[in-house]
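My questions will all concern the structure given below.
Yeah, one chain of the complex is gone here, protein chain that is, but the others are all in their spots.
Chain IDs A and B follow the sequence of writing; residue 1 opens each chain.
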Amino acid sequence: MRLEPIANPTTQRTVGFPAIALISTVILTSLLAMIAGASPFSVLGLILKGAFGSKFAALETLNRATPLIFTGLAVAVAFRAKLWNIGAEAQLYVGAVVTVVLGTGALHWNSAALIPAIALAAMLAGALVLLLPTFLKTRFGVDEVVTTLLLNFVVLLWVSMLLEGPLKDPLAMGWPKSAKLVSEARLPRIVDGLRLHWGFGLALISAGMIWMIQTRTTLGYEMRAVGQNKEAARFAGIPVNIVLIKTALLSGGLAALAGFSEVAGLKGSLTLDLSPGFGYTGIIVAMLALLNPLAVVVAALFVAGIFVGADSMSRAVGVPTYLADIMLATALLMMVLAIMLTRFRVRWD
Amino acid sequence: MEILDILLSASFWAAAIRIASPLIFAALGELICERAGVLNLGIEGIMVVGAFAGWMTVFVGGGLWMGVGVAMGAGMLFGLLHGTLTVPFGLSQHVVGLGITLLATSLTYFCYRLALPEVTSPPKIEAFQPLAIPILSDIPVLGEALFNQTSLTYLAFALVVVVSLVLYRTPLGLALRAVGENPSAAAAQGLSVSAIRIGAVMVGSGFMAVGGAFLTMSAFNSFFFEMVNGRGWICIALVVFGSWKPGKTLIGAILFAAFDALQIRVQQTPIGADVPYQIFLMMPYLLSILALVIMSRRAEVPAALMVPFNKGER
Partner (left out) sequence: MNKARVVLRLDNITKAFGSLVANDAISFQLREGEVIALLGENGAGKTTLMNILFGHYTADSGEVEVFGDRLPAGNPRATLSAGVGMVHQHFTLADNMTVLENIVLGTLPLWKLGFGRAKAKSRILQLVDDYGLNVDPDARVGDLSVGERQRVEILKALYRNARILILDEPTAVLTPQETDDLFATMRKALALGLSVIFISHKLHEVTAISDRVVVLRHGKLVAEAITKETDRHMLAEMMVGEEVTPPKVQTQLVGEALLELKSVTTPDQGSAPGLKAVELQVCSGQIIGLAGVSGNGQSALADLVGGLIRPAQGTLMINGSDTTTWSPRAAVRSGIARIPEDRHKTGTISDFDLTENAILELYAQSPYSRKGWMKWGVARAFTAKIIQTYDVRCPGPETRIRLLSGGNMQKLILGRVLETEPVIVLANQPVRGLDIGALTYVHEQLLAARNRGAAVILISEDLDEIVALSDVIHVISEGRLSPGFERGSKTTAELGVWMAGHGFDESSAHAA
């Protein structure tokens, strides 16, 4: 078996294979739903209804999509430069910690000053968290996949330590939970009365900005060049390591915004279950979006919809919610295969 | 001086060997994959699958060794998926590996919830029991540490020897090392690079699954969520630490496990009382990162690691 590049893929190819990937994902999910003793149509229908079927459901999906847009962007930016940041989870929590530290009364500023200050500080902290693995990569050649993964565990333990120690809310009765943010530090709602905060708006703006950076700036050009062919980039005079470090700062900062927006927008305080793996799910979001920042928004909505829908489906018919994760993992694997098949022909010789 | 007492006690070393065992299986599995040129980031999820498959087999009435076999088989299936996607199709080993970890983990949890919808405390199984080896287990300290373990631990150590022998003393090992170093060399000698790589990923994944099964069948005796807890990622670091050599990887696993066993014991001493327990729990991960940094200069990475091979392309 051999792969042969296709010069100009036809539209059937570029649309057909991803479509087949999605359809087979749905078929596999249906099979599992049947094994779990439910009718596949009702399961899929319930997921859809649970995600977008009512105003409440749609808002829930948008809220769930917000951190995923941030982590999806973080991963998309990093992967574009072939910086394998699997540590968005850690960067998210660090952003959340900074939000809590600055937002629970340490600074007596008004909202207009406090919120941007916290966001910037959170970004900076998240960026620093990714800087260490990036430095180890550029300086010692240590694979950042493993270091960022391991740091996720370290940071989570560190957060647990803070929540049982200095950040613990004395009123929380032994529960590991931080104090509540002061109201000046909370992100306002976009529309009064609708449960959707400005974190979502910030996520959309970020996606637009990242798209501008990638297509219109020298940094974006450099990041793509380094990602595609590091050797040629270095030969041409692109400072590869500096580009990687800039990428890390951007990526870590974006992931930290996810933590900031969850705490300041949605939860109001920090607990250890702030993120049900948003950092890891960001990888799926980014890959489904083919690393395109604008498509990240769509992919995040899709992924969030599946999660929110699966929750309500599970409550209704008792099929375990893990079905959502299986569906996404399958979609991810199928999609990378499909994308490859749009660009290469398989020859059996 | 309490630390010294701990270090000299037989029970400490027995615990270290016990902690090392699942890491030895899984790290050997990863080593086989990487020696053939494939980075297998599915390791974390495949360990979860192995842990569940082994435990479930025994739970529904199968024998212990049957459980190990089922775990191995389940791991090999995921290895086949990984190998098919990364070898002939040449997809990103990073993305496929993480995808497989996610798929394997969620499928396992899904099956667990289906099998046991309403359990609060996970049921225990009758697991492997320590098997004292006559005479050898009577040696002071060493005997208790090394020769009073479960059969699975003995198997882990035996496997290190077997993998070394196969790797360096057989045509199969030669072929495996060749496809990881320069696949064209193997292809030019008439060997099928794809077949060898897929085979290696399957066997390696099987070993990872057995490593996971050790957790449920020889350590905790039951299955619960997040029980693998990053052990797979640590094994990837151990392979680098061991310079892709089975013997050195074994030493790395034991050193690592000894440190882990030590931190558990120090937590219970007066020193431990003053330090948050999370600091101790962080140590294994920090230590792994440190090991990667230290070994990065000296390591001899298989030259074709993560390089897909497309026939007819030069």
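Here is the rule we go by: a residue touches a chain if its C-beta (ideal position, glycine included) is under 8 Å from a C-beta of that chain, and two chains touch if they have at least 3 such contacts.
In this text the structure is predicted, and so the values were computed from the model without any measurement.
Chemist: Thinking of the whole complex, not just what is shown, which of B:A186, B:M282 or B:M295 touches the missing chain?
Modeler: B:A186
Chemist: Specify the residue from the set A:A233, A:L270, A:L291 or A:M334 that touches the hidden chain.
Modeler: If we include the chain that is not displayed, A:A233 is the one touching it.
Chemist: With the full complex in mind, choose from B:L7, B:L174 or B:I251 the residue touching the hidden chain.
Modeler: The single option touching the absent chain is B:L174.
Chemist: Tell me where the left-out chain touches chain A, residue by residue.
Modeler: So the residues of chain A touching the missing chain come out as 5, 7, 216-221, 224-225, 228-229, 231-238, 349.
Chemist: Just the residue numbers, please: which parts of chain B touch the chain that's not shown?
Modeler: 169-172, 174-175, 177-178, 181-182, 184-191, 300, 302-303, 311-312, 314
Just so it is clear, only the chains that are shown with their structure count from here on.
Chemist: If you average the CA atoms of chain A and of chain B, how many Å lie between those two points?
Modeler: 29
Chemist: Taking the touch rule as given, give the residues of chain A at its contact with chain B in the complex, in rising order.
Modeler: Going through chain A, the ones touching chain B are 1-3, 32, 35-36, 84, 86, 136, 140-143, 145-147, 149-151, 153-154, 157-158, 160-161, 164-165, 280, 283-284, 287, 318, 320, 322-323, 325-326, 328-330, 332-333, 336-337, 340.
Chemist: For chain B, which residues are in contact with chain A within the complex?
Modeler: The touching residues are 41, 81, 85, 88-92, 94-96, 98-100, 102-103, 105-107, 109-110, 113-114, 117, 194, 229-230, 233-234, 236-237, 240, 276, 278-279, 281-282, 285-286, 288-289, 292-293, 296-297, 310-312.
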